[in-house]
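Excluded from the complex is one protein chain; the other protein chains are retained at their positions.
Now for subunit A:
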Amino acid sequence: MIIVNDLEKHYRIAKRDPGLRGAIKSLFHRKYETKKAVKGINMHINAGEMVGYIGANGAGKSTTIKMLTGILTPTSGEVKVNGIVPYENRKQNASHIGAIFGQRTQLFWDIPVRESYELLKHIYEIPQKQYEETLAEFVDVLHLGPLLGIPVRQLSLGQKMRCELAAAFLHRPKVVYLDEPTIGLDVAVKVRIRAFIKQMNARYGTTVLLTTHDMQDIEEICQRIIIIDDGNVIYDGSIQDIKSQFGEKRVIHFELEDSITECVLPEELKKVAKILPRTDEDHHNVSISFSNKDISGAEVIHSMMNQYSVADLTIADAKIETIVEEIYGRGMKGRVHHEEIH
């Protein structure tokens, strides 16, 4: 359904010196540098698959999705969605896809939701009967009934997202790109949205590519994940695989009473555990990763509490989130190393 080979996208961005002087200078003489947002991605997604596409901010997720939808033309490489090259046949591609881009609405701002759907019906040339059936189904699953008469601008975030979702699936697209569909929503709405996506996939065989920072979304919806970092695919496989590969890894976050610049592991942990790169500024937090095979969580906590005065601690589950965190961590370290060489 989606075929991507050696896909690359480079941006040319103007480089300018800081301050007003730099701004004036750049008016006359501009230096450009090339930023490689996507550096040779390969992925093959079959019809009916639901794939989680994850990566840190700026990893190249949105750029990839823009190329898949035809909004951006790739610098090089091959893209085919449903046999169509999106950037060459944008309109043709558009009639087979649905999309949600984060907080940007696809609906018409000033008019009631129902009228928005009516317009979409004509834009996508949906047969009347199919339209009525689909809408009735969506109203039922997403509880849209009371919202249909309200202009989009008056809806709350959760209500709007439910309406957006219906709009993205209204023409029964073959592929749907969901860029952060659950961002900023409460748990009840998230649950409803996940159920809806799964139902659409089961009933119509819709292929779904989902980007999110909410790992719960991924675990509940997707069978497969693709992790991207710094423009490269660093993992592509089933969630089961990644879990069994990294699944025994556990992480415990300690919050210490005193600020410590360099945390040293207690002697007995040195061989079996390691400290994750720190993200906090005030050096109160330490995260320790270890494997269940080597040592139990209780022992780690015990050793740490002997050496430091611990204010609080949280034990992270062996969830995909932890694994991804670790993979990001590695990617990050790799990059730091890379910069040092230059």
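Following the convention adopted for this analysis, contacts are C-beta pairs under 8 Å (C-beta built on N, C-alpha and C of every residue); 3 or more make two chains touch, one makes a residue touch a chain; residues count from 1.
Following the convention adopted for this analysis, contacts and distances are computed from a predicted model.
**Student:** For the chain that's not shown, choose its UniProt protein name out of "Cysteine desulfurase", "Elongation factor P--(R)-beta-lysine ligase", "Carbon-phosphorus lyase complex subunit PhnI" or "ABC-2 family transporter protein".
**Tutor:** "ABC-2 family transporter protein"
**Student:** Which of these, A:Ile24, A:Ala47 or A:Ile123, touches the one chain of the complex that we don't see?
**Tutor:** The single option touching the absent chain is A:Ile123.
**Student:** For the chain that's not shown, point to the residue among A:Asn42, A:Gln106, A:Gln216 or A:Gln307 touching it.
**Tutor:** Hidden-chain contact among the options goes to A:Gln106.
**Student:** Could you list which residues of subunit A touch the chain missing from the display?
**Tutor:** Residues 11-12, 63, 66, 69-73, 87, 90-92, 94-95, 97, 99, 101, 104-106, 108, 110-111, 115, 118-119, 122-125 of subunit A touch the chain that is not shown.
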